[in-house]
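A single protein chain has been omitted from the complex, and every remaining protein chain is retained in its original position.
Showing chain A:
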Amino acid sequence: MPQIDQVMISYASQIVSLLVVLAIIYFGIAKAMLPKVQNTIDARAKRVTDDLAAAEAAHQRADEIEETYRNQMNDARSDANGVTTEAKANAAAENDKRVAAADEKLDAKLAEAEVALATARAAALTEIENVAVEATQDIVAKVSGGKVAKADASKAVKEVMANG
């Protein structure tokens, strides 16, 4: 086995070259290059964390904006409802007023018409009375040949008409 046979002859050579090579790896690579690789990894990890945090913040901001928007929408909707109700109430009041005014006009017209009617009826009655008086005078003159005074005839007619 060369490992055992050659120990005494080769140990110094092997150990020295091993130590030299290990020292070069330690100081030249592990101490010089390794931290740079590690820094790159750390920087990337940090960047990813930061980006995730930024995304999270943006997400929250978007949520807030949406919340505000929704609140504004709700406010606007309730405002619009108020305006509509008010407008409805106004319109109803206006309507009532107009109807009342129209009613009043109609009432006035009705009263006028009634007065006119009453006058006409009174006029008609007087006419009928006069006619009846004249008729009575004529009937009395023809039947009895007598003359009846207009006042008497009128009195008799009124009596009869009052009885219906």
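As a convention for this text, a residue touches a chain if its C-beta (ideal position, glycine included) is under 8 Å from a C-beta of that chain, and two chains touch if they have at least 3 such contacts; residues count from 1.
Throughout what follows, contacts and distances are computed from a predicted model.
Not every chain of the complex appears here, and the one that does not is recorded in UniProt as "ATP synthase subunit a", selected from "Sarcosine oxidase subunit gamma", "Xanthine dehydrogenase YagT iron-sulfur-binding subunit", "ATP synthase subunit a" or "Urea transport system permease protein".
Across A:K31, A:R70, A:R121 or A:K158, the single residue that touches the chain missing here is A:K31.
The residue from A:Q6, A:N81 or A:N130 that touches the chain not shown here is A:Q6.
Interface note: of A:V21, A:A55, A:I139 or A:V160, the residue touching the hidden chain in the full complex is A:V21. The set of chain A residues touching the chain not shown comprises 1-3, 6-19, 21-22, 24-26, 28-31, 33-34, 36-41, 44, 47.
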